[in-house]
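Removed: one protein chain of the complex. Kept in place: all other protein chains.
When the chains are written out, they are named A, B and C in that same order, and each has its own residue count from 1.
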Amino acid sequence: MTIDLDALYIDLHRHPELSFQETRTAGVITRELAALGLEYVEGLGKTGVATSIVGGGDGDGPVVWLRADMDGLPVPEQTGLPYASTARGTDPAGTDVPVMHACGHDMHVTALLGALERLVATKDEWSGTVVAVFQPAEEYGAGSQAMIADGVLDRFPKPDIVLGQHVTPLPAGVVGVRPGTQMAASDGLTVTLLGRGGHGSRPQATIDPVVMAAATVMRLQTVVSREVDPRDVAVVTVGSIHAGLKNNIIPAEAKLELSLRYPDDEARANVLAKVERIVRAEAAASGAEQEPVIVTDHSLPPTINDADATARVVAAFESAFGAGSVIDPGMFTGSEDVSWFARECGAPLVFWFWGGVDPAAFAAAQAAGTVEKDIPTNHSPFFAPLMHPTIERGVDNLVVAAREFLA
Amino acid sequence: MTIDLDALYIDLHRHPELSFQETRTAGVITRELAALGLEYVEGLGKTGVATSIVGGGDGDGPVVWLRADMDGLPVPEQTGLPYASTARGTDPAGTDVPVMHACGHDMHVTALLGALERLVATKDEWSGTVVAVFQPAEEYGAGSQAMIADGVLDRFPKPDIVLGQHVTPLPAGVVGVRPGTQMAASDGLTVTLLGRGGHGSRPQATIDPVVMAAATVMRLQTVVSREVDPRDVAVVTVGSIHAGLKNNIIPAEAKLELSLRYPDDEARANVLAKVERIVRAEAAASGAEQEPVIVTDHSLPPTINDADATARVVAAFESAFGAGSVIDPGMFTGSEDVSWFARECGAPLVFWFWGGVDPAAFAAAQAAGTVEKDIPTNHSPFFAPLMHPTIERGVDNLVVAAREFLA
Amino acid sequence: MTIDLDALYIDLHRHPELSFQETRTAGVITRELAALGLEYVEGLGKTGVATSIVGGGDGDGPVVWLRADMDGLPVPEQTGLPYASTARGTDPAGTDVPVMHACGHDMHVTALLGALERLVATKDEWSGTVVAVFQPAEEYGAGSQAMIADGVLDRFPKPDIVLGQHVTPLPAGVVGVRPGTQMAASDGLTVTLLGRGGHGSRPQATIDPVVMAAATVMRLQTVVSREVDPRDVAVVTVGSIHAGLKNNIIPAEAKLELSLRYPDDEARANVLAKVERIVRAEAAASGAEQEPVIVTDHSLPPTINDADATARVVAAFESAFGAGSVIDPGMFTGSEDVSWFARECGAPLVFWFWGGVDPAAFAAAQAAGTVEKDIPTNHSPFFAPLMHPTIERGVDNLVVAAREFLA
Partner (left out) sequence: MTIDLDALYIDLHRHPELSFQETRTAGVITRELAALGLEYVEGLGKTGVATSIVGGGDGDGPVVWLRADMDGLPVPEQTGLPYASTARGTDPAGTDVPVMHACGHDMHVTALLGALERLVATKDEWSGTVVAVFQPAEEYGAGSQAMIADGVLDRFPKPDIVLGQHVTPLPAGVVGVRPGTQMAASDGLTVTLLGRGGHGSRPQATIDPVVMAAATVMRLQTVVSREVDPRDVAVVTVGSIHAGLKNNIIPAEAKLELSLRYPDDEARANVLAKVERIVRAEAAASGAEQEPVIVTDHSLPPTINDADATARVVAAFESAFGAGSVIDPGMFTGSEDVSWFARECGAPLVFWFWGGVDPAAFAAAQAAGTVEKDIPTNHSPFFAPLMHPTIERGVDNLVVAAREFLA
């Protein structure tokens, strides 16, 4: 039996699902796991799935966790691919939105299923235990904790090492990984600014939340531009702003959704304090009669790669794929919730990125200095990793790295 | 037969409908017109209704048009009234929204039906023709033109005078009206700012439309604060702002809805030019690769009361309701599309405001200097005219004013 | 003896002096008063001068005060006139600045001296007393109070009527005056925003007062654009902003000078409260460790023309200069401190504007809709009233108006 990984990938890509709604995706996964003869637990963290493979011998040996995330994003796909998504979903606010695998989680699921098939087929060659975790809701930063809350760490052997990977706009064939902080810590905040509504022709009778929100957005820029050491990484993104239903009604409130990034907890405390200070002061500048409401929707730790384990993975990759196949991509400002699986057990983590872009196109963009502009990145409506060799390499990465730790 | 105006008003208030969707409201109106024995034309401007009454004699005499508007607003009612609306509707963007008669059009319809009943009952006392127009979509500034496009001016005798009224937060018992410009001209614009989306952690790869929108909103304040003569009336309201679906995705575009107000066409041209200049320049400041898209959703002329006809109405009101019952409320910055009915025929217009607030509460707020804050105004979720004497007075106003012009 | 008013005007124009420094100007005035055989008091309010003329008879009759202001402005003259100013002065901060009669006070002094000569020559024709007041520091809004503090109201007969005039960009030949509020109330504020200085390359160690000031300026726009009734007059101008000495040093503070305008005391209280709220909140948004310092530099009352006295002046002007020579120019947003002379005694005031622009040029600009742009206004470096007929008309205005009240 061999999984048709191409067909699997295309199917997943066509049917992305929003966070914690990955029921169809979970169905595809469990169908394939069953076909591989594996038992699994489903419904972990609502829609997550986990399984395990015991290697040759008596099961002694290290426990290696392999993790893939499952969810899509509310992004309207514009890739023009024959298998582009036209799916829609209902977001937590009840709004009907387009959905797309704009972050490549379909590739992650495909690669992990492919790796499991290979590890099953070769299980006499290694000893120890592989635990495979298909995690929901990475985009909410909530899926790994939800699986832990549902007992995934108790129902499977605890990890000696946690491995994970992410497809990214590097050239195909290249893996990027570094010891230490690989990805930033992150918080997602919802800020509700409370004004007073009224008729659009009588602003003096209102406290205009649109102006309050605009002034707040402009002032929030100064956290990064003026208040953080220019040598430190910090991001303050207002990813959404919503107020009002009609040009001639001044609404009573405005909502901002913020995504914040930093390398560590000290920076987090620093930036969060500044953001809150600005939000409250801008409400005061508007004469708001109610304090703004600031809610933390999720809070992600930094993704820190264990130095020794990372060195082993790098060596294994260079041995398998050739010298020059691994680069240090620097710290990424994106964030991940994979590290909770390792943090909870004090286990080391290695999380790497693998490229999905045509190397020639990448080189051309690099020569033209237009990488940022021409190479669609994760979360773009144009994000479209090459199917080949990305799928194969994703499988190989997991197998090579896992085998490095399995006895 | 007597219409139960209280029950009618409560029924309309409980069942507000968005612009061009006033089918239930039209049904209530035609039911009452039929009960009065009047013929009517429905479906004018989609959901509008018109009827006429010929006075005693042979129908000779002036043609007096009486107009009431019918639509509600996407406002979540918070009045706490026993008959508060819990209705919802679907706005043009397909979004499910709460609906409320936050502008008092339910009162307008009630008063006009009451006036028609009285005019029918007394038709031997006057000669000429009364045409009653129940107009949809005043809130879009589109209903009167839609009724004209559907031939209302051809299917009924053309007006010698157009009369209309609006309930407002003046003390009950008071009418406000002035010759000349009574209400401002207005344009409703939708501005779409085009950036480039991407991951919230990588702003450098995007052109952030949230920041572009915020900077635009802040700059638009300077049209009124710096570029218009401080003695002139001008309003630039950004009534809605929408961008993004999620904190960690920078969206590709932002939408602003603007409501602009001015006393005349020269000021309109001036303000529109400045708004466009700012919108385009702020997009350029962001390095936008596409020009913003600016669409005029509606454009309302100023509401100008004919001097002679207004003097007649004022005299008739003072005679009927006592000296001091009519005040000059100044020009209002709100706008209306009623004047199209008059403009199309070169007929004079008189449009007045009548108060719906408890006089004691109004006087107390005035003494405390808190009228703006304590007296809910049109479009507020707390807007709630007293049923009595507002309904009766609305009926009286129409009858007295109409009789002034009917022979 | 006849004063050469042309030479006098050119001399004054060439030698403008800053507020409370009008010593040369006072010398010119006293020289001319002496030549007219008039006694005077100098040094009133530092550099002010006053004199009086008793009419024929025994001095019985009304006391008419005529007032002219004397000071120039820190504006670099760019009129290109042969008699353009190249003068410089030292402002209160000790800075060397260019000085120009950019507000036409040289014309005011010239006209008053010309009027005095005429009134002296004709004093047998009238009875009563004319008091002529040459006031310093109108531009600081401080000169009239300084003269009062120095006893001008005690050392001269108190006024039965106070008259004053201002040259303005109306067509020559036209006087603008209205009963009621003729000019706005005004406050001048200095706001010092306190941050923390440091090296320009290390913003994180500072509290950047330049950004604090910029955010404050942007937010202050919303007072007029959002918080004042669009039908009311209000101006919030930040006339100066100063911070820092060098690109690579972040300074410790920033200074803003604000000019606020409103029609009455209620609006003043309202606007001042909003300005203070915004200034304090923007400092808080910056995380300022010290409260901003807000100082009121001057506070001018509205200039309110007495209704009856204004009617008399208008009638006298129309009789003297023809029908159509007087217009109602509306309320001006500029401010004056002339009214203190009247307020202190409860005397009526009439303050009018007379035009100094070539009527053909004015008409052309009006036709082209470019009056604001093409006709240089008071305080512009291009402000240049025609010498003729402006000087003669300024003299005539004062004589005609004074004679209206003199017995």
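Observations on the structure shown:
To be clear about the criterion, contacts are C-beta pairs under 8 Å (C-beta built on N, C-alpha and C of every residue); 3 or more make two chains touch, one makes a residue touch a chain.
Because the structure is predicted, anything quoted here is derived from the model rather than measured.
Only one residue from A:78, A:129, A:168 or A:222 touches the chain missing from this view: A:222. The omitted chain makes contact with just one of the residues C:217, C:327, C:345 or C:364: C:217.
From the set B:7, B:35, B:149 or B:284, the residue in touch with the chain omitted from the display is B:284, counting the whole complex. Chain A residues in contact with the hidden partner, per the touch definition given at the top, are 218, 221-226, 230-231, 233-236, 261, 266, 330-331, 333, 369.
Listed here are the chain B residues that touch the chain not shown: 201-204, 206, 208, 211, 215, 218-219, 222, 225-230, 274, 277-278, 280-282, 284-287. Mapped onto chain C, the interface with the missing chain covers residues 73-75, 91, 94-97, 139, 184, 186, 188-190, 197-205, 208, 210-211, 213-218, 221, 235, 237-252, 254, 257-259, 261, 297, 332-335, 372-373, 377-381.
Everything below uses one rule, namely that only the chains that are shown with their structure count from here on.
Relative to the C-alpha centre of chain B, the farthest chain centre belongs to A.
Between the CA-based centres of chain B and chain C the separation comes to 44 Å, rounded to the whole angstrom. Once the centre of each chain is set as its mean CA position, chain A and chain C turn out to be 65 Å apart.
One finds 48 Å separating the Cα centroids of chain A and chain B. The set of chain B residues touching two or more other chains comprises 218, 221, 235, 261, 333.
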